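A protein chain is absent from this complex, but the other protein chains hold their places.
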Amino acid sequence: MQDVQSSFDPRNVALKKVGVKNVRYPITVLDKINKVQHTTGLIDLFANLPHHFKGTHMSRFIEVFHQHHRSLSMKQFLSMLDEVRTVLDAEEAYGNVRFPYYIAKTAPASGQESYLEYQCGFSGHVSPLRRRFYVAVEVPVMTLCPCSREISERGAHNQRGHVRVKVLMGQDFFWLEDLVILIESCASSGLYTLLKREDEKFVTEYSYDHPVFVEDLVRDVTVKLEDWGIFPWFEVQAENMESIHNHEAYAAVERGVDQ
Amino acid sequence: MQDVQSSFDPRNVALKKVGVKNVRYPITVLDKINKVQHTTGLIDLFANLPHHFKGTHMSRFIEVFHQHHRSLSMKQFLSMLDEVRTVLDAEEAYGNVRFPYYIAKTAPASGQESYLEYQCGFSGHVSPLRRRFYVAVEVPVMTLCPCSREISERGAHNQRGHVRVKVLMGQDFFWLEDLVILIESCASSGLYTLLKREDEKFVTEYSYDHPVFVEDLVRDVTVKLEDWGIFPWFEVQAENMESIHNHEAYAAVERGVDQ
Amino acid sequence: MQDVQSSFDPRNVALKKVGVKNVRYPITVLDKINKVQHTTGLIDLFANLPHHFKGTHMSRFIEVFHQHHRSLSMKQFLSMLDEVRTVLDAEEAYGNVRFPYYIAKTAPASGQESYLEYQCGFSGHVSPLRRRFYVAVEVPVMTLCPCSREISERGAHNQRGHVRVKVLMGQDFFWLEDLVILIESCASSGLYTLLKREDEKFVTEYSYDHPVFVEDLVRDVTVKLEDWGIFPWFEVQAENMESIHNHEAYAAVERGVDQ
Partner (left out) sequence: MQDVQSSFDPRNVALKKVGVKNVRYPITVLDKINKVQHTTGLIDLFANLPHHFKGTHMSRFIEVFHQHHRSLSMKQFLSMLDEVRTVLDAEEAYGNVRFPYYIAKTAPASGQESYLEYQCGFSGHVSPLRRRFYVAVEVPVMTLCPCSREISERGAHNQRGHVRVKVLMGQDFFWLEDLVILIESCASSGLYTLLKREDEKFVTEYSYDHPVFVEDLVRDVTVKLEDWGIFPWFEVQAENMESIHNHEAYAAVERGVDQ
């Protein structure tokens, strides 16, 4: 059967990326408390394609991923990308996996337990000159507006917001759980799936006592990430689903070097 | 050229609906202030199909809609569905058009003007026995929790919420704008795209003074719709993007008869 | 602490549904091959609310679900809704859980294995008069147009489509896997995450030999479901992401009695 993809291409246009996108697959990742967590992944895998080849072999990306879907640790992610390079005879490989990750949380007053979902992501890039692995996490939080509190005689507008942090991994391993705790500690309050009445009172008063703008949130996370000191580069974004508007308030910081 | 669709089908399965879905088209609707508003529609059009026909003629739905896309008033919608019945030789026709609609709003203290978007929808059904036209509107609002306010020494959690109302049209014409105002008057506060500092103070204090559960919101809208008295049937749903949770609080009421 | 929700409400408006929506939680469901499958759920839980109560107790829905999230079988779903009725002192309870479900598939020529994701859902309703449990599955398929094939001298347009089936459960247990196989057998071809070149040839030729309209698809699924004979009521929808249009072709059948 003819291998159309391997035939010569005369257009002299090299492709930066070619591959598969939005592959939905069961995955298993590490869990600080339970050792592993089974979850559902959304996967992109790409390689570069030299100008002289007409096409790539899409099925090989899936074959490699299928071998690794039950052990997607931070460590093994770049090995998987190395395999992609090998089987596709490519110089560069890129991977991106997004997944919901669940952490058990304890309500602040009643102590009742429930799970909260965090959207997480692993991504990587390997080439002869460069090996990069990034971890991303989106943390839903509560933010209470310092301006609204200051200028109003009673109350203060507050809302659900999302903090998105992406870090470049350096030499040190870390747990998603610890990154989440760092981020939640910078908000007016963390969120909980289950809150009894005494917890609702606690969260309401605590958030009133800890007002933050999106600007404060990204700065406080930045200061804490720099104190932690293990990430050569990171990006922090905060987005408030403003309770007084139908749009979002947004702030972003980028720190470090990623060359 | 053979007309495959018109050939005989032996399976003896009549289709309830067949047609086109998620057609994206420019549309023009009526506007209380500016006479007309140009916006962007997402359209579904269906007819029934008797068991003896193999298929429908999909292009005819588009031909009919194309004739009407510049004058999609409440009145003309059912005429359009009548045309669908005629050109497709069908007993029943169904239509659904969703569109963003913009209303200029004045900030409560500064008086500054800005537009707010409302997701709206027209839908209809015509058959030999039945003619129904429904209007739907989704209104983003602010809600402040009565329980949180009552049990807390300071502050109260509040959030953006959405009220979705669907009404069966009776004999009387009405404006989308008036339905929106009715709904906003039942929330802790309406939303605004543009608020200056004095407006933010106003909205914060006003919402603190007007706490509502989702339960209150759907009930208050229900009472006002019944007082208006022009809709034979309606449905009211409210959904809060809780600032203390990562999920929504929800309530729904259905009233009247739609047979 | 005051229980605001339990106070008397004078508006005389009973709520059809009140509760929590879009709760994201890890869940475990039954799996025909592997006994259980761990996946990620999106959950709605509602109860009715008599007119004299001001509000419901939202946290109790979560407490009940938390007890059941690791054993969400078809059988236990209605028991969970019974608990919702009890803890909320409500007459009616409603539940809805949507989740991705993975089935290992074997490529038709090479025999290589990969997983394919199916969006599934359980939903139920219990009241003093009524107990209903529904299973929904969305199956991505390939459809090749009979008209295009018939009128063209070469080729035929084909596309990815989705078949959505919702069944009312009767006396007999069944596996999601068997419902999926039934549906895929009615399409021009099933889909696969991993296809080698010999598989691509097989699927291309097989689909060319088995053209179906959306109309054919819903009818063939209907005939096979009626032959199976275990569902008192069902609904079949098919939707093609037409390769020649930017909109979808749609067909729907409803059969049986659900009173």
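The first chain written gets the first letter, and so on, giving A, B and C; residue counts start at 1 in each chain.
Please note the rule applied: a contact is a pair of C-beta atoms (placed from the backbone, for glycine too) under 8 Å apart; a residue touches a chain by one contact, two chains touch by 3 or more.
In this text the structure is predicted, and so the values were computed from the model without any measurement.
Asker: Which is it among A:V29, A:L49 or A:C120 that touches the chain not included here?
Answerer: A:L49
Asker: Sort through A:E113, A:E150, A:D178 or A:D209 and give me the one touching the missing partner chain.
Answerer: Spelled out, the listed residue whose C-beta touches the missing chain is A:E150.
Asker: Identify the residue among C:L195, C:V218, C:A238 or C:A252 that touches the chain left out of the display.
Answerer: C:L195
Asker: What residue numbers in subunit B mark contact with the hidden partner chain?
Answerer: 1, 3, 23-26, 37-40, 59, 62-63, 66, 69, 100, 102, 112-115, 117, 193-198, 201
Asker: Can you list, in ascending order, the subunit C residues touching the missing chain?
Answerer: Within subunit C, the residues touching the omitted chain are 116-117, 140, 142, 144-145, 147-149, 151-160, 189, 191-193, 195, 197, 200-201, 203-205, 207-209, 241-247.
Asker: Please output the residues of subunit A touching the missing chain, sorted low to high.
Answerer: 1-2, 4-5, 9, 11, 13-24, 44, 46, 49, 54-56, 58, 146-147, 150-151, 213-216, 218-220, 222-223, 239, 246-254
We take it that only the chains that are shown with their structure count from here on.
Asker: Name the shape of the chain contact graph, picking from line, ring, star, complete and other.
Answerer: Graph shape, chains as nodes and touching pairs as edges: complete.
Asker: Which one of the chains is closest to the middle, using the mean of its C-alpha atoms?
Answerer: C
Asker: So, comparing C-alpha centroids, which chain is the farthest one from subunit A?
Answerer: Ranked by distance of C-alpha centres from subunit A, the top chain is B.
Asker: When the centre of a chain is set as the mean of its C-alpha atoms, what distance in Å lies between subunit A and subunit B?
Answerer: Each chain's C-alpha centroid was found; their separation is 35 Å.
Asker: Measuring centre to centre with CA averages, how many angstrom lie between subunit B and subunit C?
Answerer: Using C-alpha averages as centres, the distance is 25 Å.
Asker: Could you put a whole-Å number on the gap between the CA centroids of subunit A and subunit C?
Answerer: 29
Asker: Which subunit A residues reach two or more other chains?
Answerer: 117, 193, 195, 197, 201
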